[in-house]
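A protein chain is absent from this complex, but the other protein chains hold their places.
And now, chain A:
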Amino acid sequence: MNLSEDVLKGVEALSDEKNISDNAFKNIVDCCFKVILKQKTESDLFEDKSAISGIDIIVLKQTYSAFIAFILELMKVNSDQATISDLLEDHKLSNNRIQFILNYFKEYRVAIRKALSITNFHFPHIIDINWRLDYFLKSNSLEKLNTPVYIVSLTTEQEEDQKGKVEFACTLDQLQDLVFKLRDAQKQIERSSIKS
């Protein structure tokens, strides 16, 4: 685990029940988890004055960023509930608050790790395929061609909602070749999983 002192200090601030009321505490924790899952934005927390009343804005920002870093790091190494609990206890959080945070971890662990796994760069990812079968009869320069031609369109995704397309044509033989190679690739993963 790689948590800096600033992060730990920020987390420790959450234990301060005098300055951070239970209600505000819940709001902060809730917002942090949901920001990571892109269900909320930072401003939802900072602009809702009633939710965070009485907290110094600088302390709030420190706590917020520290807690986000805290969640990300724990989820990166996939710490178990007991480790998280111990860690929070070390930083003087009350049992109630620890339990509250642990519940969030329990609920969102899978979702956060999923979000983290796609927070990465990659080559265009094929997510769908479309094909069309044409029967090519003639063109302006050639008659009596009469061959089937496939047009294949691959839909790719680079980032979320950033779709791309790869289009190409193939003859029957070429498609046969392509399918053969894809089938081989598909079998490979079965072979690998049997071995391991």
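What we mean here is this: contacts are C-beta pairs under 8 Å (C-beta built on N, C-alpha and C of every residue); 3 or more make two chains touch, one makes a residue touch a chain; residues count from 1.
Definition applied: contacts and distances are computed from a predicted model.
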_Since a chain is absent, check the UniProt entry for it and pick the matching name: "Eukaryotic translation initiation factor 3 subunit C", "Centromere protein L", "COMM domain-containing protein" or "Adenylyltransferase and sulfurtransferase uba4"._
"COMM domain-containing protein"
*Using the touch definition up top, pick the residue from A:Lys76, A:Lys92, A:Lys106 or A:Lys163 that touches the left-out chain.*
A:Lys76
*asked:* Take the complete complex as the reference. Which residues in chain A touch the chain that isn't displayed?
replied: 72, 75-78, 113, 116-117, 119-120, 122-129, 131, 133, 135, 137, 139-144, 146, 148, 150-152, 154, 156, 166-172, 174-179, 181-183, 185-186, 188-189, 192
